[in-house]
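Got a structure here, written out as structure tokens. Questions coming.
The complex is shown incomplete by one protein chain, all other protein chains being positioned as in the whole.
Chain IDs A, B and C follow the sequence of writing; residue 1 opens each chain.
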Amino acid sequence: MLETIIRAKLAERAPLLMTHIVIGYPDFDTSLALIDAMVESGVDLIELQIPFSEPIADGPVILHANQVALEKGSTVDRCFEFAEHVSRKYAVPFLFMTYYNILFRQGVRSFVERARKAGLKGMIVPDLPPEEASEYEAAMAEVGLDPVYIFAPTTSPERMQKLAAHAKGFVYCVARKGVTGSSTDFSDELSSYLARARAATKLPLAVGFGVKRKQDVDFLQAHAEIAVVGSETLRVLEQEGIARVGPFLRGLRA
Amino acid sequence: MLETIIRAKLAERAPLLMTHIVIGYPDFDTSLALIDAMVESGVDLIELQIPFSEPIADGPVILHANQVALEKGSTVDRCFEFAEHVSRKYAVPFLFMTYYNILFRQGVRSFVERARKAGLKGMIVPDLPPEEASEYEAAMAEVGLDPVYIFAPTTSPERMQKLAAHAKGFVYCVARKGVTGSSTDFSDELSSYLARARAATKLPLAVGFGVKRKQDVDFLQAHAEIAVVGSETLRVLEQEGIARVGPFLRGLRA
Amino acid sequence: MTDSIRATQGYFSQFGGAFVPEVLQRTFDELNLAFETARNDPEFWRSYVQLMGTYSCRPTPITYAENLSRHFGGAQIYIKREDLNHTGAHKANNVMGQGLLVKRMGKRRVIAETGAGQHGVATATMAAKFGFECTIYMGEVDVARQRPNVFWMERLGAKVVPVREGSRTLKDAINEAFRDWVSNMDDTHYVLGTACGPHPFPEMVTYFQSIIGQEARRQIVEIAGKLPDRVYACVGGGSNAMGLFSGFLSDKEVELVGVEAGGKGVTTHEHAARIASKHGSIGVAQGYKTYFLQNQDGQMNETHSVAAGLDYVGISPILAHLHHTGRVRFEAATDAEVVEALKLVVRKEGLIPALESSHAFARAFVEAPNMPVTSSILINQSGRGDKDIFTVADALHDPDWVEFIKKKAEAYRA
Partner (left out) sequence: MTDSIRATQGYFSQFGGAFVPEVLQRTFDELNLAFETARNDPEFWRSYVQLMGTYSCRPTPITYAENLSRHFGGAQIYIKREDLNHTGAHKANNVMGQGLLVKRMGKRRVIAETGAGQHGVATATMAAKFGFECTIYMGEVDVARQRPNVFWMERLGAKVVPVREGSRTLKDAINEAFRDWVSNMDDTHYVLGTACGPHPFPEMVTYFQSIIGQEARRQIVEIAGKLPDRVYACVGGGSNAMGLFSGFLSDKEVELVGVEAGGKGVTTHEHAARIASKHGSIGVAQGYKTYFLQNQDGQMNETHSVAAGLDYVGISPILAHLHHTGRVRFEAATDAEVVEALKLVVRKEGLIPALESSHAFARAFVEAPNMPVTSSILINQSGRGDKDIFTVADALHDPDWVEFIKKKAEAYRA
């Protein structure tokens, strides 16, 4: 149903904005304040990352956030409580983002079940390719949550087809090679890659990794439905303070 | 002629006493003072050691003396001057004791020649076995100096015979294994070794290594003609001062 | 190598797999293809054996430990001498093999993680020989305790990057290496140092290390006249163990014993025994599924070992599989037992095993006395202990060494 929600929102404005937090970073209160700011700023979707000790797909900024969150006691249970709290409080759709071991340890089936009860709409698991995901997909389908899959610039058209066949809700296109947080040049290369993505799936496309400025978002308007802002929000928080987060987010589509 | 001198002295007293200095240790004046004290104490023969940088047959005490003497500038030339001076001054027979390289570097022939001119009577070269000594023996014979050879407790009767055939003046019996300066027990073992030595040669026997006390000298009376006091004199000098050297030497035969 | 060690769809029963970010999928497809092609080309293995025979000194010998055997009065003790490899450990086998593969793939840069520093030195050495650019990721803690290896890596032209994230040891170095790889996979190959990580690494590293077992089986039969009753190897990630074990897997009468780092004791939480302690559980991290030391949430625990090379949260999925099938028995040796074992080996045989390898000796010494003198055991001396001089000197509280270091430092201050 994520797709339906997205399509509805797209009728009003495009591109949509998806933001991201690491639950419990820098602490739970601030995490909450961040969500408030995001919602007030009209953000359309929010990724809630459950911290993991080995986040291989994340760069320095989010890696650091994961570690601090864990030190601050961001257990899986508290992450569920937090997720339930915010999804009750706000209408905006929330997704879990985390690494597979977090699901695996809880038991994939029960983790997914809990996630649905907590009111989440979908999940992004960057280290879980469809080849390893049968149990996960079955459970997600059963409880009615959308497994979001990822395209990379290195993904062949054939593989995009395959991934699309497994994906629900939308497809997350990482804008470039590398990890989260480093910068991307929004170039023709990117457009042609997104064109390939578009050709491979009817699902909405979300583009993340390195979205920092209004120009980036504007560039994406022509190629994708959703602009994803991750590390940059954390950077603003850390360097300019929570008060600047709202203005920063609003500025992206002003 | 060393032998003749020794036999003559033996007519008066036995055993004879041979002492030893390292030329230039602790300095030339003290070396001179040592000779004076030795002569005054009625010493019968004196070894003048020309210092060498690698005295493998010497123990800590004399090794140290060699090094200090070299640092104090005890060159071969100065050693010859010193030897000439004392042999002119005193009737007591002097012998050179040194390692082969000192001769070799000067040229064996010319070294021996100089030694005779300087008034020495013989030479002891602990690292020169007869197998390596043909040039040395020829030169010594030519100028009329006596090559003194060494017996050790490890020397077989056959080899003693051989050494005796090369030796002149007297045979130097090292009382035990090891290097100069450590102590020896004057035991039956020693007597039987000296008996073997006696059987191998008609030459007078000098016994050195570890002769320290009157008892040692008394013990030797029955087995040898000459008691050799080496390191112990240096020990007395270093620990009790030059003034005690005379009394110490006189005490050995009092 | 023995075909018994082949994954089915990347798995060894339930262990292994390839849990990698989408951006690396193509790189892994290429790697799988390159490895398969190489493995099916007999010329490749020949060129590998040839390289190891001229650049390192393979076959490494088996040494009969006469004095230790007499000392314990039990099993006859034989030692496979991987310490005689160039760079001083079995790590060279895997690294040189992957070097040949990198040449085939036409890449120009290699990266690697390192714990003890042995794999880093081996990789830097391979890079120098093959003319590759080289970056080594090493936990800050390990940089400190293995400085001599860092010094040589830099001389060899490698860039050594201290990893300050997480527990700042091996696992974090692996994460950093992956982060580098997802950005530079086009011209860069990640030379994983042990039989862990996403498929095909466990299988590929085992393939190269199997040269140990191939030689050892032939040698021991020749020297001892029969197969050993037990074979011991220390287990960090599992590469030296898999390398040696692979030669005896199908000899059911040979018991295979893997020795993990018992640290301060498997009842404490300061160890790295994923299987030989009660604290390990199955999980998925660093791209593969195996036993990890993790909490109920699935967060990795800090581990401890006097041997940096064993100080790791995961274990080869192939060994996890062989644990389940019961083919390999797992034990742990504590830091204290290990230091004692090392001292004994040095004193009795004039051999200096690495602290890692000393784990295998420590366990063997517990069991050998209770075995008949007609029985025999084979221990893998995976590396030499020279590199551990700082650790060993500290463990033995050598006062002269301390004095020496102080003097050195003063001289530097002056």
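The rule is simple: a residue touches a chain if its C-beta (ideal position, glycine included) is under 8 Å from a C-beta of that chain, and two chains touch if they have at least 3 such contacts.
Keep in mind that what you see is a predicted model, and the values were worked out from it rather than measured.
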Visible chains in contact with the missing one: B, C
Which residue of C:241, C:256 or C:352 touches the chain not shown here: C:352
Listed residues C:6, C:46 or C:147, member touching the removed chain: C:147
Contact set of chain B toward the excluded chain (per top definition): 52-57, 59, 63-64, 67, 70, 75-76, 99-102, 104-106, 126-129, 131-132, 149-156, 159, 163, 174, 177-179, 182
Contacts of chain C with the absent chain, listed as residue ranges: 53-57, 60-64, 67, 81, 84, 86, 88, 124-129, 131, 144, 147-148, 150-152, 154-157, 223, 343, 346-352, 386-387, 389-390, 392-393, 396, 398, 400-402, 404-410, 412-413
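Assume only the chains that are shown with their structure count from here on.
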Category of the chain touch graph - line, ring, star, complete, other: other
Farthest chain relative to chain C (centres taken as mean CA coordinates): B
Centroid distance [mean C-alpha coordinates] between chain C and chain B, Å: 66
Whole-Å gap between the CA centroids of chain A and chain C: 38
Multi-chain contact sites of chain B, meaning residues that touch two or more partners: none
